[in-house]
Every structure is written in C-alpha cells, then in structure tokens.
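Here it is, the structure in full.
Shown here: the complex without one of its protein chains, the others still in place.
Up next is chain A:
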C-alpha cells in the first residue's frame, strides 16, 4: 500500500478493543488484527468477550460483542486492564465499554448507527456525539473520532452492485483497514484470508477486500488522523511461532497425545459452550485415527469414551462445568475400573447454566471431590492459550501411564483467548507407552511336572506406578470382567470384604499420589531470593498474576511467584516452598478453592484474592493487593505508582 506520509509515533504497547453488535463481525475483525500483529512479530494476548445469545436483540447493550487485543514490543502476559483505543460500531457498543476506558483513551465511532432508535435502545437520551466539546460532554475525557464508517464502506464498494445492507456488512473490514493503517500492520495476511474465505462469492470477496483497503487509504489521506503509530516487534526466544487459541492448542495437544502414545483417539462429547470448538477441531483430524462421537447427552459422551478406552483406544470427553456434573457417576466408574480417560472441562461462570460465554475457575473442587465415595482424579491445568497444548499432552501421559481418568481444567478465557505460541518440535513430546498386557500375570499353581498354571489378574499392580494392567478385548487368555462394584485386590472379582475395601480405597488414592514422583520440581520465580510474599495460582490467572508481580517488582519490592500445573496430586516440593514465605497470596477466579486445598493439605495461612466477574483478573488491582501484602510482611510502605510515564504490563 501507499507510502507513509504522516508523523509516526513510537509506542511500546497498545490495547485496542473492537466493539459492536453481535452481528457486526467484531470477533473476526479482532482475529484478523491479531493475525496481522502476530505476523508483524509483536507479542500479544487477546480477550474475546461475547454474549451467549447468537444474535441478541440488535443494537442493545446485551447484544454487544467485543474483542480486545494487547500487542507490544516486549513480552506481555495479559490482554490488558484498560483499552487505549475503543472502536465502537454503534451506541450500545460505546455505552457498554465506556466505563473501561482510561482518561485520554481514543474512541473511533461509526456514526451511521447513531440513529434516534439505536440511541434509545442503548439508553442514551441524547446523542453523545452531538455534545462533543460542550460543557456536558460525556466523552470529554477522550479523543473522539466520529466517522461514518458505514457510509464510506457503502460508497467504496458501490461498483459491486450489492444492496446497501450487504454492502454495509463490510464495514468491519473498513474499520480493520483503518486500524491497520494506524498501527502499521501488514495487510497481506488479511487480503489472503479474505480471498480464501470468500473464494466462492466473488462480489462479497471483492467488497470486503475493497472495504479493507478503503479503510487503510482513509486513514492515510484524511486529516482526522494525524499520527500513525509504530509498535516494534518483540524479542522472543528462537523458534517458529504461530498465533493460537486455547481450544485449538488443546485439540492439537490431544492429537499429539494420540501420536505420542500410538493410540487412536475417540472423543465422546456433547456440544457445550465454551468447549464445542474442541469437537469441531478434532472432527477434522480423522486421518490421525481420531473418531469424534457427538452423543445424545453428556453421559453418553463419556460412556462412549470409557467404552473406547476399555477397547484399547485413547478415550476423551470434553465439556464445561454443567457437563461435568452429569458425567460425575461415569468418572467414578472410570476411577473404579482404572481405565485411561481424559476429561476436558473448559470452565465457565456457574453455578447451573451460569455465564456460558464468560470465564471462571470455580470447578476445581468439583473436579477434586465431585463424586460419590473416595474417588481421586488427577487434575492438570494449562496456564495460557498456547500452554493448553502441553497440558493436554501431560493429561494423556498421566491417564495412560497410571490407568486413570484425568481432569484437564481449561477455562473460557484460555479457550477463546490467543497468544503467539512457539510451535513444539514433535520430538519434544514425551514417550507414552500404553504397555497393553499380553500374557497371564498370576501363577495359580506349579504343577508336578514343574510347569505353571497361570491366569490373568486385572488388578495386579505395577510396583512403581501402582497402575493395573490394561488388557484389551481380542487378547486371548486375558478375558476378564470389570465394573463399578468393589474389586478384590489382585484378582479383581467382586469383593464385599471390609478389609479389602479399605485397602482398595487407600490403594486408589496412593496410585494418584504416586504421580507426584513423576513431576519436575516447581519453578519458583523469586529473582532476589529475598521475597517474603509468595503469590501462587493455577490456570489462566498466570498472566494477570505475572503482570501484577512485575508491577510490584518494578516499583522496587520483592515478591515470589509459583504457578501450579498439577492440582492433584500437588508436586512433592510444594509444601517446602510454601514454608519458605511469610505470606502466601492465592489469586483465583472463584471464592478460594485452591486456598482451601492448600490450607487443608499444608496448614498454611493462604490468603485469597478472589473475583468472580466472568472476566480475567485485572493486573493493576492485583498488584495493589500484592503490594499491600508485601507492605504487611516487610513492615514497609508500598507505593506502586510507576516511576516513569510508561506503565509496565
């Protein structure tokens, strides 16, 4: 595209939020801007936020859909607390997001939708754009660019003969073009994307590409926008990168687990937000021996996965919290039958139907305890979208090695959020050995001629892992029956013996506890070694906790951070680490579930920092809480006001 002719200002990071009606294509716009930024080499983190309704009433506050992208010339951890730029496609989008904007933020508004009707729907008595510069200007703290994006889009694509309605649909691409110009994004990926996406409808394809280019050219030629900004690429560790969302990385991780173990995978599942994309993705990978079974309900989904595991496949089921509730009895069956199984829970706001499209971490105790009887299940949690890949592989490793169901606890933020991900080398994958049983394993008696009479005992255990043998149908001589009734130790026949039950309950627990021996030491981030406060978290709070910790350190104070991938069992060194610090802070998007577990197991005075707003924790607020604790622990006064104009992120 054309040469830059305007002033270029350097920035080290920018947070943009695209907001519009759910039908305005804001998720796609955000996605494309993200892809452009990734291709440019920025570090980035994204936060999609959309209503549960597919098309909430048009123009209303509940119908607003947004996509926030934070990109920087350095390593960043969160999608950012507050947007520097808001793109609002209608009055509702403006009103719904205004409260999140810091003073001085830039607002770009599409004026076309600021009609009396839409203003009323959004709850505006008067058009706020008419008041700009007046004494009662509600937008006075911001730099407002009111532009008729729709009108210019329709004019730009006139040559394609589309109806006004169809033509105006390309307004999101016009907005994308404008923002792409403002931040010097490369445009090739978006043009190529539009060519692919609309390959079969030439006029729509051309209209979108034309609108995109028109948006760029508008930025360059109009005097409304005087400055173009530049955010340089971020230095990253060597490797090949791609942008990836959590659900995609998780699906790839499951495929990788299948490849690493040599097992075909069967996903038994029922569609549920925000986990359905895992089903969609895996259904594309049949060539890897992946079968996806869309069941009649959540229970049948896990039932088929357990059946597949019994038959020697890698059984996986995917769901969200309400689905876990329905699967609980079947998870207990998998505990009792000691079959490998991965249970993916992409957590969302609860209880009950709760907030289907919003994030939360409140299923930890459900995963830990949500079954009848003593039914221990290992729990693995990813900490970032890309990390869903490694966490999924780890869940497969534990499930197959220890013959147990494993919870993989993702959440809505990880599922839909994205970040640059260093693509794993396939030879980095762990080796996972299904080690199917092929021979009888128990000597019944030695005959007089010295030969042995043998049989197969399905509950004779490996001494190291306590895993039982996995003997699959089709293996002659190993015919056996398993089920939900208590098993006799070793032979596995039904047993109501009191002593046997006590032994088996303890043995199932001990098997899960043994997993800790296979875990690497925790990485404690304590650069000075002098911190008195430890911040410990799990799952998607990794980003906000890391960003909060950085702020505290930047202000000159000491704080340590450790993040848990394994929630059950806890790593063996966790107890010692907790003891090293005077204060332990546990930020979570729940009312203190990890806190409860840490208190119960280690008798540590874990202090909770808890928000359940359906959104990721805000790093700045968390930093204040950490700072307060550091002040208490060290008897000093802590002021986190940044010493330079540029805040850390």
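Please note the rule applied: contacts are C-beta pairs under 8 Å (C-beta built on N, C-alpha and C of every residue); 3 or more make two chains touch, one makes a residue touch a chain; residues count from 1.
Convention: contacts and distances are computed from a predicted model.
Enquirer: Please identify the absent chain by the protein name in its UniProt record; candidates are "3-oxoacyl-[acyl-carrier-protein] synthase II", "acetate--CoA ligase", "Peptide/nickel transport system permease protein" or "2-oxoacid:ferredoxin oxidoreductase subunit beta".
Expert: From the choices "3-oxoacyl-[acyl-carrier-protein] synthase II", "acetate--CoA ligase", "Peptide/nickel transport system permease protein" or "2-oxoacid:ferredoxin oxidoreductase subunit beta", the unshown chain carries the UniProt name "2-oxoacid:ferredoxin oxidoreductase subunit beta".
Enquirer: Touching the left-out chain: which of A:161, A:473 or A:556?
Expert: A:473
Enquirer: Of the residues A:250, A:308 or A:586, which one touches the chain left out of the display?
Expert: Of these options, the touching residue for the absent chain is A:308.
Enquirer: Can you tell me which of A:11, A:28, A:132 or A:259 touches the chain that was removed from the display?
Expert: A:259
Enquirer: Just name the one of A:365, A:482 or A:505 that touches the chain not displayed here.
Expert: A:482
Enquirer: Among A:297, A:453, A:502 or A:576, which residue is in touch with the absent chain?
Expert: From the options A:297, A:453, A:502 or A:576, the contact with the absent chain belongs to A:297.
Enquirer: For chain A, which residues lie in contact with the unshown chain of the complex?
Expert: Here the touching residues of chain A are 35, 38-39, 41, 189, 235-243, 252, 255-256, 259, 264, 266, 268, 285-291, 293, 295-297, 299-301, 303-313, 315, 329-330, 332-333, 337, 389, 423-427, 473-485, 493-494.
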